[in-house]
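Every protein chain of the complex appears in place save one, which is left out.
Entry: subunit A
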Amino acid sequence: MDTSQLLKGVLDLAVLAVLRKDDGYGYDVVRRLRAGGLNDVGDASVYGTLRRLYNAGMLTSYVVPSEEGPHRKYYSINETGRARLAESRETWRSFASTLDGLLEEVAA
């Protein structure tokens, strides 16, 4: 099964999760997701997701000047984002266990 289709629905959750502890700029977030096992995540999708979460008021951003190359825009999660993360996690868990249950029945 193509995981990229699955990923679309949960990328918000994944991005919020990797920003939970440390702020990060776009490529940072991409690397963290890949390090966490989401190898198929597309760069552009992550950047788009960051913009959407930002526009939805769940992230704030600040620019850090860089000596060489363009400045880096860091994103950090705010209270709204944390609330959404907690809520989405519950949704995901119940969804995942529901699906697990269904798959168990199939296997049985």
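Some observations on this one:
What we mean here is this: a residue touches a chain if its C-beta (ideal position, glycine included) is under 8 Å from a C-beta of that chain, and two chains touch if they have at least 3 such contacts; residues count from 1.
FYI, contacts and distances are computed from a predicted model.
Taken from the listed names "Proline-rich protein", "Phosphate ABC transporter permease", "Electron transfer flavoprotein subunit alpha" or "Membrane protein", the protein name that UniProt assigns to the chain not shown is "Proline-rich protein". Residues 8, 11, 25-27, 42-52, 54-55, 63-66, 69-73 are the ones on subunit A that touch the missing chain.
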